[in-house]
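Scroll down for the structure; my scribbles are underneath it.
A protein chain is absent from this complex, but the other protein chains hold their places.
Here is chain A:
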Amino acid sequence: MPEPTAEELERRNRLQILPEIVSDQTSTDFPGHWPGENHAYDLEKFKKNFKVQFHTDDTASLMKAQKHAIPSSRRIDQVFSLIGIDASLANAFRRIMISEVPTLAIEDVFIYQNTSVIQDEVFAHRLGLIPLTADRLSLHNMAWYTKPVEGEPTATELTDQNCVILHLQVKCEWKEGGLEKAAKGVSDPNELYVNHSVYARDLVWQKHGKQTEWPEDDPVRSVYPDILIAKMRPGQEVIMKMHAHKGIGQDHAKFSPVATASYRLLPTIDILKPIVGADAKKFQGCFPPGVIRLDSVTSEDAKKYGELSEKEGEPKAVVANPMGDTVSREALRHPEFKDKVRLGRVRDHFIFKVESTGQWDSDELFLHSVQLLKTKAQRIKRGLDLMMK
């Protein structure tokens, strides 16, 4: 049986994007699928074919757009590609990043006073969703906390290892002369009241036990100091104590370390017959900016394709950056491009976008997810070994 040709391999590695359907979605690289070919697991082959490409890190623009309590050297918005890996593994990494990488979040809220208009439970929920940050090594070393459940002996003690204590105490009052101003018809709360808004920066960390040894310059705080938690009016007050624990996204979305962790397959655009002149401009308009470039028809093109003989110098559509395509399939709607263009996606090229909430860096999250998948396999293997004994 002959080895498959390069064209055949490329064809197998493409999903077809047709006007109404997507076809050739499933992987076929299994032993026995293609007669006479060897598709058995081979670590060396995987090592040779697998590639990682970094594309962008948009942390800087993200930081510019919003006030951050974290240093600009952090990397919380990365785009990278995994090439030469199966969807099942890429998806495992994505799923683990979303729901199984642990983070610190507020879990218990003890409300001593809440006379604001936000109900206790709503207030507590809002506090839980605030993304926290602190020294990452210390966070990494934190232990799990299991709440006591009646009839179950699984509870763990509350210690400095598994619990971070935060306080929130804000009281809204009239500013000096505020009452008079209000009588005169002034309605701007900034002129009338002090502490009329409760922000995430009002959270105060109370160190206890070994936490006093955590780095001074990196306290437990909100990633975004300007998150508005509640609004108040004179006489209203909140006094709360919070326990933050380590948890995973599977338990509650507040523990998910990513805002988005997603991947898409690399789009491909094949121009089968030259598209020139006004058609080329229209073709360019079918894709997002930058995807299609307009070159001039050269004399070589004219020689190669008979129909271009009179058209030297006219614009010609050339694919410049297929990665920028959103695969809207607009090009497939127009009859003039029929049989001239083929859209597809590369089956084993996953463009990941990992946008962290700020507690961890995107690359740390990815590496952690790989580590966790390995740990999962290890755990099963240990159980299997014990079972076989």
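For the reader, a short list of remarks on this structure follows.
We take it that contacts are C-beta pairs under 8 Å (C-beta built on N, C-alpha and C of every residue); 3 or more make two chains touch, one makes a residue touch a chain; residues count from 1.
Definition applied: contacts and distances are computed from a predicted model.
Considering only "Phosphatidylinositol N-acetylglucosaminyltransferase subunit C", "U6 snRNA-associated Sm-like protein LSm4", "Two-component sensor histidine kinase bacteria" or "DNA-directed RNA polymerases I and III subunit RPAC2", the record for the omitted chain gives "DNA-directed RNA polymerases I and III subunit RPAC2", by its UniProt protein name. When the full complex is taken into account, the listed residue touching the unshown chain is A:Pro219, out of A:Pro4, A:Pro219 or A:Gly277. Set against the missing chain, the residues A:Gly209, A:Gly235, A:Gly285 or A:Gly324 yield one that touches it, A:Gly209. The chain that is not drawn here is touched, among residues A:Leu15, A:Met63, A:Leu89 or A:Leu332, by A:Leu89. For the chain left out of this panel, the touching residue among A:Met63, A:Leu158 or A:Val319 is A:Leu158. Touching residues on chain A toward the chain that is not drawn are 27, 29-32, 39-41, 43, 46-47, 50-54, 57, 73, 75, 80, 82, 85-86, 88-89, 91-93, 95-96, 100, 112, 136-137, 143, 157-163, 167, 169, 204-206, 208-210, 219, 239, 241, 363-364, 366-368, 370-371, 373-374, 376-388.
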